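For this view, one protein chain was removed and the others were kept in their places.
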Amino acid sequence: MKRKLRMGMVGGGQGAFIGDVHRRAARLNGDIELVAGVFGTNVEKSRQCGAELFVDPARVYPNYEAMIAGELALPADKRIDFVSVVTPNLMHYPISNAFLKAGFHVLCEKPIAMSAADAEALGKTQQASGKFFALMHNYTGYPMIKQAKKLIADGVLGELRKINVEYSLGWLAAPNAGKQAVWRVDPKQAGISGCMADIGTHAEQLIHYLSGLRITAVSADLASFIPGRELDDDGSVLLRFNSGARGVIFASEVSTGEENNFIIKIYGSKAALEWHQQSPEDLIIRSNDAPMLVYRRGWPGTGEEAQKVSHLPAGHPEGFLEAFAAIYRAFADAIHADLNGDQPVLDFPGIQDGIDEMRFLEAIVANSAGDAKWTAL
Amino acid sequence: MKRKLRMGMVGGGQGAFIGDVHRRAARLNGDIELVAGVFGTNVEKSRQCGAELFVDPARVYPNYEAMIAGELALPADKRIDFVSVVTPNLMHYPISNAFLKAGFHVLCEKPIAMSAADAEALGKTQQASGKFFALMHNYTGYPMIKQAKKLIADGVLGELRKINVEYSLGWLAAPNAGKQAVWRVDPKQAGISGCMADIGTHAEQLIHYLSGLRITAVSADLASFIPGRELDDDGSVLLRFNSGARGVIFASEVSTGEENNFIIKIYGSKAALEWHQQSPEDLIIRSNDAPMLVYRRGWPGTGEEAQKVSHLPAGHPEGFLEAFAAIYRAFADAIHADLNGDQPVLDFPGIQDGIDEMRFLEAIVANSAGDAKWTAL
Amino acid sequence: MKRKLRMGMVGGGQGAFIGDVHRRAARLNGDIELVAGVFGTNVEKSRQCGAELFVDPARVYPNYEAMIAGELALPADKRIDFVSVVTPNLMHYPISNAFLKAGFHVLCEKPIAMSAADAEALGKTQQASGKFFALMHNYTGYPMIKQAKKLIADGVLGELRKINVEYSLGWLAAPNAGKQAVWRVDPKQAGISGCMADIGTHAEQLIHYLSGLRITAVSADLASFIPGRELDDDGSVLLRFNSGARGVIFASEVSTGEENNFIIKIYGSKAALEWHQQSPEDLIIRSNDAPMLVYRRGWPGTGEEAQKVSHLPAGHPEGFLEAFAAIYRAFADAIHADLNGDQPVLDFPGIQDGIDEMRFLEAIVANSAGDAKWTAL
Partner (left out) sequence: MKRKLRMGMVGGGQGAFIGDVHRRAARLNGDIELVAGVFGTNVEKSRQCGAELFVDPARVYPNYEAMIAGELALPADKRIDFVSVVTPNLMHYPISNAFLKAGFHVLCEKPIAMSAADAEALGKTQQASGKFFALMHNYTGYPMIKQAKKLIADGVLGELRKINVEYSLGWLAAPNAGKQAVWRVDPKQAGISGCMADIGTHAEQLIHYLSGLRITAVSADLASFIPGRELDDDGSVLLRFNSGARGVIFASEVSTGEENNFIIKIYGSKAALEWHQQSPEDLIIRSNDAPMLVYRRGWPGTGEEAQKVSHLPAGHPEGFLEAFAAIYRAFADAIHADLNGDQPVLDFPGIQDGIDEMRFLEAIVANSAGDAKWTAL
């Protein structure tokens, strides 16, 4: 018999977009309870936030070190099972590293770290700890992404040739884009990249997740369209893959009027697929010798991989939250299995996705600044 | 300071579609906890279901009467605050009636009862009880429906002329459509209508909610396309409204291949709107003298009525669950206000919607069976 | 070897929408030449129009009687082969009747006449004449309509159950809608119906064309939303078919903001189809046991019936004009065959479509005015 898992959180104070999403996603399946946290750097606000979340005030800590110490001091049957790390990029690595070392499972927002070296270091900590680490590449939680992955794995598309990914947002089109924007374009908090770290990594990770291909070389043109903005707010990248396939990623946060327009199109020798994050329930399949097919979440023809992360019948739209919750559920399932002594299934993005995304980021930043056509990964 | 509300549930055992939706929706906002229930008529299965939902076995009751007695026997600070009624139609009225009489708030699935007379009786019980009653017409919880209602109320459409509603599902196209289907076409459990009770009432209620108009006469043609099926699985209705406006509802559960295709188009003298439940984030506005406008959930131009029931930024798709959760949130807010001695805002469908839907159902069933063109409501 | 066919035209002067469409459609295939005409009732304007169309001034006639006489006076190898009748409704029957009697093939705009009796009389004239008569129900010329007809004929949809047709325009939403509108709502020129004669007949004809079913009874609610407008500008009709199938047509010319929104959805026991005139290159097929299929004009999977009326490769959008031209081509092909002594194929709407549409109109107008639920056809 399962018990409810106990979750802690670092980050996600009032006004933080992604922290709230994490909490709602964690709640959805009914087997995770938020019991401890550091909800931002302002202690008073953090306490208030904790109170609104019905967290015991004794377990709202002033900082993550205190949280680790405090939780370790509790009896095992009260202590958190895992922590969600939802801070700005800068703190992903040190916090994740500390919790893993202290023996807690960790679920962390992307990108994993500020450098590939740190990502690799985190990998070593994780291996030594024997604990689970999930990286929140939430788009892999969408049912129709599971379906797409399955169709590719089954060879439906044939040999993959071209992968085109567009990821356009408009929210940074003006110089002042609100509190959420500040840290994302500050090198000290966000790292070597703005737009590409924020959304380009989703593109890179989704390509890898779906295709199984590895990017071997990139040619990039990163831009910052707002005077004084230190990090890229736009970037286009030509891709070459280990198989001979090619591709394009163009991502932007200054695409005026775009919401969260993430589109992936994969062309193979036999067929092609198209998926739009803003209409996530459709997966379009085209070929040169048959009418267009549209797989729909929850509808016959869509396989069990997709069905496993789907809750409502077809036509009752699911969205971003359910995809996010699918990552939480997979992570929670692994912990439940571990608690029961069963073999866990690690069906969520992890350390290797994080290392890959940092290598990709470092390569495109270097390439964009230089004169060489290609930079190898 | 708010406390978590304690919810009970009647119905919603294993394999029940709508019970699970209610629970997930109730969880989403983090301030409702499921603590008691009768999860179906089979006591053993109900217990197992309760255990999986982390409900104290002592509060999994054999029937709703026992649940009322048991909860009343608990101290007030442990007792449920409200009950969710998610049984087949037949039991909506007696269970809701009993809980209201016992002093509990009630949230009930639609349709409210088996007859308009029972709906009216329930209204009297509710008034006497002083407790809240919410009827789960979940589509009114969608942000873009709130936006549509606001635009109409603001006169953007001018005088309303024509309202066309399509509601098509295919799930009953074959004779045997699984467990969910059995009670929906059984007059003893579903009442005088199948399809029209199940989905036609959503259409009628949404028209009323959005337009503020009242249907004054109907002309209907209900059908049952499967030999031996006792209740309608399809129906078309011509509508006349108190204002002189006209309309059409056509609803079907034998529309092969359709998922949950609920479309409403409202035409006024100045402009028109169109909304598709399967693409719920768009609200299309057309006029004869300007380009088409598309309001999007979370995007500038969309008003605060919509924003209040929206959580994620635009482009991060929300769907059915969030709309459902909006009804729970409004209901919970009323209870919180009541607990705090504040004036509650009753921003959810209730008794009058239930009376209206039953009168509509009775009128179309009578009209469809007779020779007269129009039946007045 | 084919020769160019010689076309005459009655109607279609300056500012007439449909006359210009007829001429452009007739030109498209390169084997029809406009050589004579009466381009409106104003003789001077008609002459000017003829000159702009490069028509020999000697063959621009003052009225249709003069045109018949004039053309008969020419040698057979100069005389027109057929006439296009594109006047207001009132004159369709007398002009068509006169040209048929005089031994000319006739292609006429819909509706065929002002009454079913006249339509039947025209049928007798046509039979006696041995000449061809085409009724311009242009929507049957769309490739994907041909494809839809083929799929239904092949049994892909199974037994048809429900047919829903929406036809919405907004152009008459205001009292004054320009010159094109005047005659369409004038009983003397348009007949017993406005909106339903103008577009409702397209709906009725397309249903019949696609399904092969016959409407056996109707229940209708026609409306006129503009004070002083004598004919209907809106109407909704419940349909019963000879097979037991049912349906709905709702058509309106006061649907503010709508362009020419003609949608047909046909549901069968095995599958369903959906087609939108404003996106005419797609034909959507849904079933309860497979992903959605989208047939596309010109793409593999789409059959030869569609291909025959398609010219451009898929993805090079064709539209209204090509569908219109397909009727002209079929009509021209019949004339070519006749000239060559071959057996003509009459693959275009004709007298029977006209009789059907008039009977439908008369039935819905009568029903809408009365108290009986159903009017039989």
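First chain written, first letter: the chains are A, B and C, and each begins at residue 1.
Here is the rule we use: a residue touches a chain if its C-beta (ideal position, glycine included) is under 8 Å from a C-beta of that chain, and two chains touch if they have at least 3 such contacts.
Since we're looking at a predicted model, the values are computed, not measured.
Shown chains touched by the hidden chain across the complete assembly: A, B, C. The hidden chain makes contact, of the residues A:69, A:117, A:153 or A:174, with A:174. In the complete complex, the hidden chain is touched by one of A:42, A:242 or A:269, namely A:269. Of A:115, A:164, A:189 or A:279, it is A:164 that touches the chain left out of the display. Of the candidate positions C:121, C:156 or C:314, contact with the hidden chain is made by C:314.
The hidden chain makes contact, of the residues C:6, C:296, C:329 or C:373, with C:296.
Not every partner is drawn; the one left out touches subunit C at residues 1-4, 17, 20-21, 23-24, 27-28, 30-31, 34, 51-54, 169, 171, 258-261, 277-281, 296, 298-299, 311-322.
Residues of subunit B in touch with the missing chain: 285, 288-296, 299-302.
Interface residues of subunit A with the unshown chain, by the touch rule above, are 157-158, 161-162, 164, 166, 168, 170-171, 173-174, 219, 221, 223, 225, 234, 236, 238, 240, 246-248, 250, 252, 254-258, 265, 267-272, 285-288, 292, 367, 370-374.
Just so it is clear, only the chains that are shown with their structure count from here on.
Rounded to a whole number, the gap between the C-alpha centres of subunit A and subunit B is 35 angstrom.
Counting partners per residue, subunit B has 171, 258 as the residues that reach two or more other chains.
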